[in-house]
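Below: one structure in structure tokens.
Of the protein chains in this complex, one is absent; all others appear in place.
Labels for the chains are A and B, by order of writing; each one numbers its residues from 1.
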Amino acid sequence: MTTVDMRYTGSALDRVEGLEKVTGRARYAFENFPADLVYAVPVQAAIARGEIRAVDVDAVLEHPGVIAAIWYGNAPRLVPSDNADLAVFQSRRVAYRGQYIAVVVAETYEEAKEAARLLRVEYAAEDHDVRLRADHPNMYRPEKVNPNYPTDTEHGDPDTALTVAPVLVDATYSTPAEHNNPMEPHATVAEWDGDALTLYDSTQGASGVRDTVAPLFGVPPANVRVISPHVGGGFGSKGGPSPYVIIAALAARHVGRPVKLAVTRQQMFAVTGYRTPTIQRVRLGANADGRLTAIVHDAFEQSSTITEFAEQTTTPTRIMYAAPHRRTTHRLVRLDVPTPSWMRAPGECPGMFALESAMDELAIACQIDPVELRIRNEPDADPESGLPFSSRNLVACLREGARRFGWADRDPAPGVRRRDRLLIGTGVAASTYPVYRRPSQATAQAHRDGRFTVRIAAADIGTGARTVLTQIAADTLRTSPDQVLVEIGDSALPAASLAGGSMGTASWGTAVVRACEALVEGLDRRDGDLPAAGMESSADTTEEIGAQRRLSRHAFGAQFAEVGVDTDTGETRVLRLLGVFAAGRIINPKTARSQFIGGMTMGLSMALFEESIMDLEFGDYLNRDLAQYHVAACADVRDIEALWVEEDDPHLNPMGTKGIGEIGIVGTAAAVANAVHHATGVRIRDLPIRLDKLMR
Amino acid sequence: MRVTFTVNGSQQTVDDVWEGESLLYVLRERCGLPGSKNACEQGECGSCTVYLDGSPVCACLVAAGQAEGRTVRTVEGLSDTGLDPVQEAFLDAGAVQCGFCTPGLIVQAHDLLERVPDPEDAEIREALAGNLCRCTGYEKILDAVRLAAARRTAK
Partner (left out) sequence: MRPFAYERATDVRSAVATLSERPDAVYLGGGTNLVDLMRLGVVSPEMLVDVTRVVDATIEESAGGGLLIGAGVRNGDLTADPLVRGRYPVLAQAVLSGASGQIRNMATVGGNLLQRTRCSYFQDTSKPCNKRRPGSGCPAREGDHRNLAILGHSSSCVATHPSDMAVALAALGAVVHVEGRHGPRTVPMPGLHRLPGDEPDRDTVLEPGDLITAVELPELPFATRSRYRKVRDRASFAFAVVSVAAALDVADGVVRDCRIALGGVAPVPWRAELAESALRGAAATAAEFGRAADIELAQARPLRDNGFKVPLARNVLVGVLTDLAEAR
């Protein structure tokens, strides 16, 4: 595999669109104003299960400014697809409380909003079931788990191994539903011109939105253009089109004018995805020296009655530690709830909270230092597939982290370190995330003035994608970044995979490198003599990625936390957080550090605050705003640091990268919970670590 | 109703404003100033922070009528010439990711440094308590404010 010559890759180039963002000039989806536009405000179901009997739109239509009120009774029919969540207004059924069941279109946003409140809906409500429990009678085994992993795995005889193990940890952990809450609420502006649709959308993947939306309206993908130059965060929730996009397009077609639609923060808690709550039982069998003999990890999760989304919660357990006997399972129950979806490190994030908490419990049971315990169980090869790891530097991360954190003198006794009113403790946990890569296309164009344009329908949701692609292109083109313009965020550009699965840089970077290499080759052939129109080369990485050698490719990391727990109040504050990661080559230390720290902070937030509370009586998430759903604020993040160990892995991609968007959140919550145990002697197995759980 | 106010140094008259519209809505949808962001509409995230008569407020909670006759300054109007030092520091420190919280944070940090030229970390955290960021983990934002403070005092 050819590798990029490292000149600008590896340097701390400033974010290329930073100037637009600090001056307020960067345009996000809702900030597009096509002529003659109108506003759409969707209406949510007020029952969790049942049928819409009738909708009274008279009062709505009489309201000043109202142009249309659309629901099942008058909505145009969409072409059926395999994503039933997108079949908006195609049925009388209500599958969850808060589901979009109608939309009001008016001349102004406020008119649409007020009119939407006047919509009267008559329901035939049915009893709902919204409570996840491991012993739910409707638990079943899904065919596969997201995105395409086997549901269960088993090696050896774990049951017998657990029975005979000298040391046994058997504990059940739970993580609550959590909502992605990117700062920019989902929004779209939809405009039809005949049979051609333009969507200014807040999305993690313009190509994917185009390919999903077009068939619903019976038009070829080429008729749909999705424009998305700046996206205010996504964390998975903007991975595919949510119902709001379809509603905007449907409404725009219905009224014959461009339609603007923004999901409100409150609505986001029902209609834009979330992390499934999980219940996880982890059983670890070990010898007295801490060497694992058996690992069993069973997860119980929920999905909606509309669509199956099965989170891959126990998949990290398949690769983390050596043990001859092992089993992982996933069970799912379909409840009257919104469909869960991707949220930053789906699977790894909740799964590693359970596994890494259990490892801490095992360390205590065996009286072994938790760093040493992990090192002792380091596998030589992928413990389930048997494949070699392309590279694996968990041990280096643990050792480097322990050194930097000052772990060596740690007294393992819990509940004995006091500083004023605080009990102090430290904890460690491992992190991991798979290395994915998906086919993408790109073009590279040379202009006569010596400048270049690189085009790919990538998305920069705040990751720094535009910046690192500029660096990668500059190096491949043997020029400097200021000579390269990278155009992204538009489905009219060469098709690309979405910004998800920490695979953006790997997927898009490969396509950019190949397109730029082809251009350089062409330029060399012509000896630099360019035609007036410049010269363009393109690349499609489908074949290259299809031919890649089978290896176990994963990033690893270690997180160290120090917490203070107030003995009067149970308030837990994270005093120090250190993450050390082995994630291949780092293209831009400036944007990468921010990604790692941002992930760790979201992990801290998950550890201490985040919880979407299901209201059992009404069947919806109750705390649906940023005052009630707490995310970490500035004062919650004190001393936080992210480092990485150099990795030179030739089996990845031309850049040698592993992806860094998600690994930062993996393991953080366990490190914090383990530190809380060290501080107080109280083991919190159910997130978040709220003060009432520590109040005595 | 008609609302007349001064925005970024120039007087603006906006007609047909409905009483229920917020200052944020008027700025974004009627004045062509979408720099201030709408992320919660409840004053819970600070993304819409603008100066109102010299004090930073959440524009989403200001009823349009409350702005009558007053002076508003948004991220678009922080500097007449090039970049304000706070904007520059956000760029240099790498404090920007998705950029959606950025305009509000910059206005809020700008106000802090106007009042407290050399703030302690605790003062920065308190001043920025109402500005949520989901990407950066705040660390680089703190760096940016420290950097802007250092540059201002050096001048």
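Just so we're on the same page, a residue touches a chain if its C-beta (ideal position, glycine included) is under 8 Å from a C-beta of that chain, and two chains touch if they have at least 3 such contacts.
The structure displayed is predicted, hence computed values, not measured ones.
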- Query: Thinking of the complex as a whole, which visible chains are touched by the chain that is not shown?
  - Reply: A, B
- Query: Of the residues B:G46, B:G77, B:G94 or B:P119, which one touches the chain left out of the display?
  - Reply: B:G46
- Taking the full complex into account, find the residue in A:D411, A:D449 or A:D568 that is in contact with the omitted chain. A:D568
- Task: Provide the residue numbers of chain A that touch the chain removed from this figure.
- Result: 44, 46, 110, 113-114, 117, 421, 568-571, 573, 608-609, 613, 615-618, 622-623, 625, 627-628, 630, 632-636, 690-692, 695-696
- Message: Could you pull out which residues of chain B are in touch with the chain that's been left out?
- Response: 1, 18-20, 22, 41-43, 46, 49, 52, 55-58, 61-63, 65-66, 68, 108, 111, 125-127, 129-131
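The working rule: only the chains that are shown with their structure count from here on.
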- Mind pulling up the chain A residues that touch chain B in the complex? 12, 14-15, 17-28, 30-31, 108-111, 114, 181-185, 230-233, 235, 262, 264-265, 461-464, 590-591, 593-595, 597-602, 625-627, 631-635, 637, 640
- Query: Which residues of chain B touch chain A in the complex?
  - Reply: 18, 20-21, 25, 28-29, 33-42, 44-45, 47, 74-76, 83, 87-88, 90-92, 94, 96-103, 106, 124-126, 128-129, 131-142
